[in-house]
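Every protein chain but one is kept in place in this view of the complex.
Letters A and B mark the chains as written, and numbering starts fresh at 1 in each.
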Amino acid sequence: MFVIKCPHCFEAREEEEFSYGGEAFVARPTSPETESEESWGDYLFMKRNPKGWHWEMWGHSTGCRKFFVLKRNTANHTTVGAWTLAEARKIYDAEEATA
Amino acid sequence: MLNSTTTNISEFSPVMQSPLHPFGLTSKQEKVNDGKGVWANEIPLLGYISLRGNSQNAAFVNAVNSALNVALPTQACSMSYTAWGSILWLSPDEWLITCKRDQRASLQGALETALADIHSQVVDNSGGYTTVLLKGKNASEVLHHCTVYDLNMLQAGKVVGTTFGKLNFYLHQHEDGYYLVFRRSFADYIWRYLERSALPYGFGIAQLNDGL
Partner (left out) sequence: MSNRISHKNSRVDLNRPLTFTFDGQSYQGFAGDTLASALLANGVKVVARSFKYGRPRGIIGSGAEEPNALVQIDVGARTTPDLKATQVELYDGLVAGRTSGWPSLAFDLKSVGGKFSRFMPAGFYYKTFKWPTKLWPFYEDIIRRAAGYGKSPIEADTETYDHQHHHVDLLVVGGGATGLLAALLAGRSGLKVLLVDDQSELGGYLLSMPNILIGGVSASTWSANIINELQSLPNVSTLSRTTAFALHDMNMIQAVELLQDHLPHAARNNAQRRERLHRIRASKVVLATGAFERPLVFGNNDLPGIMTASALTTYLNRYGVACGKNAVIMTSNDLVYQGAVDLAEAGITVTIVDTREQINPEWAAKTNQLGIKVYVGYGISEAVGSGAVQGVQLVKLGSLKNVVTAKGPYVPCDVLASSGGLSPTVHLFCHDGGRPQWDDARLAFVVSANGRAKDGIFCVGAITGVFALQEGLAKTHDTIAELLTGLGKTINASGLVLETDEIAVTPARRIFNVPDGKDGYGAKAFVDFQNDVAVTDIHLAVRENYRSIEHIKRYTALGFGTDQGKLSNVNGFAIAAEALGKTIPEVGTTTYRPAYTPVSFGALAGAHVGDSFEPRRYTAVQTTHERYGAEFEPVGQWMRPWYFPKPGEDIHAAVNRECLATRNSVGMLDASTLGKIDIRGKDVREFLNRIYANAWSQLAVGKCRYGLMLDEAGMVMDDGVTACISDTHFLMTTTSGGAARVMTWLEKWHQTEWPELEVYMTSVTDHWTTAALVGPKSREVLAKLCTDIDLSKEAFKFMDWRDGKVAGVPARVFRISFSGELAYEVNVDASYGDYIWNELMKAGKEFDITPYGTETMHVLRAEKGFIIVGQDTDGSVTPFDLDMAWAVGMKKPYSFLGKRSLARSDTSRTDRKQLVGLLPEDPNVVLKEGAQLINSSDITPPVAMLGHVTSSYHSAFLGRSIAMGFVIDGIKRRDEEGNNIVYAWAEGKAVKVKIVSYVFVDAEGARHNA
């Protein structure tokens, strides 16, 4: 029952307008056929599922139907922000680089 | 040819039905009065054109502007009212154009011609949508029974896609009322839910002006 500010509609909206789209930045292997059984399995099934901060994808289902990225604390539903996929990528990459 | 012996097509007299046709609203409508807090009616059988394209692409925007002779609303949640209807921003690359039904073909044709070489999509969706006008002194209250959206944020000239009960719709406010735009197959649920929600305030079927 939290609120998300859609980065395309530029407005804070109720969670009911959105749907969860899974962990963000799970890259599809560029050449699936050469992936090993294990690495393909990881891509399909192994998610981070952290307690705490989580980069996740959401869709604005009743609104602009765009997918975007939300950084959310899974333990208490606080959010840092929501960004378009392209904006989020930069922030995420910078964060991963320092992690 | 097998079908050469068939009926003359001039015998046909096709009849259109709007999505709320089963509710028989026309026979129930009355002049708006102070006795009821909520008034609504369907604005039936408008033309609806779905338009997609990249609003960052100047060629696309220019082509649309010239085809429609009006500026395409590219700001988030903005819309334009035009001589023939309205253009609703749905997303950075999606719009819903409403017009009188008999203008749909020419508007669509103009768009298709102007956009012939530009990546875009123009689709007739006239059978797929309808619009309900909602007004009266308790109109916002009744909408707050139906949607999670904060109507305080809905100024004129703005359109939002949000929830209606367990479904979704597009909502904008113009002059005397709210315009609820939704899919044909949602009509039964949305109308029943609206009627149910409006009951405590008194609910009337408003006589519509000749225009919209």
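Assorted remarks:
FYI, a contact is a pair of C-beta atoms (placed from the backbone, for glycine too) under 8 Å apart; a residue touches a chain by one contact, two chains touch by 3 or more.
Predicted model, so just to flag it, every value in this text is computed and none were measured.
In the full complex, subunit B makes contact with the omitted chain through residues 1-4, 6-7, 9, 12-19, 21-22, 45, 50, 52-53, 93-94, 119-121, 123-129, 141, 144-145, 147-150, 152, 165-167, 183-189, 192-193, 196-197, 199-200, 202.
Touching residues on subunit A toward the chain that is not drawn are 1-3, 14, 19, 21, 28-29, 31-33, 35, 37, 40-41, 44, 57, 59, 61, 65-67, 76-77, 85.
Basically, only the chains that are shown with their structure count from here on.
Subunit A and subunit B have centres, each the mean of its CA atoms, that are 33 Å apart. Of all the residues in subunit A, the ones that touch subunit B in their complex are 8-11, 13-14, 16-17, 60-66.
Every residue of subunit B that touches subunit A in the complex is listed here, in rising order: 76-77, 90-92, 94, 148-149, 153, 160-163, 168.
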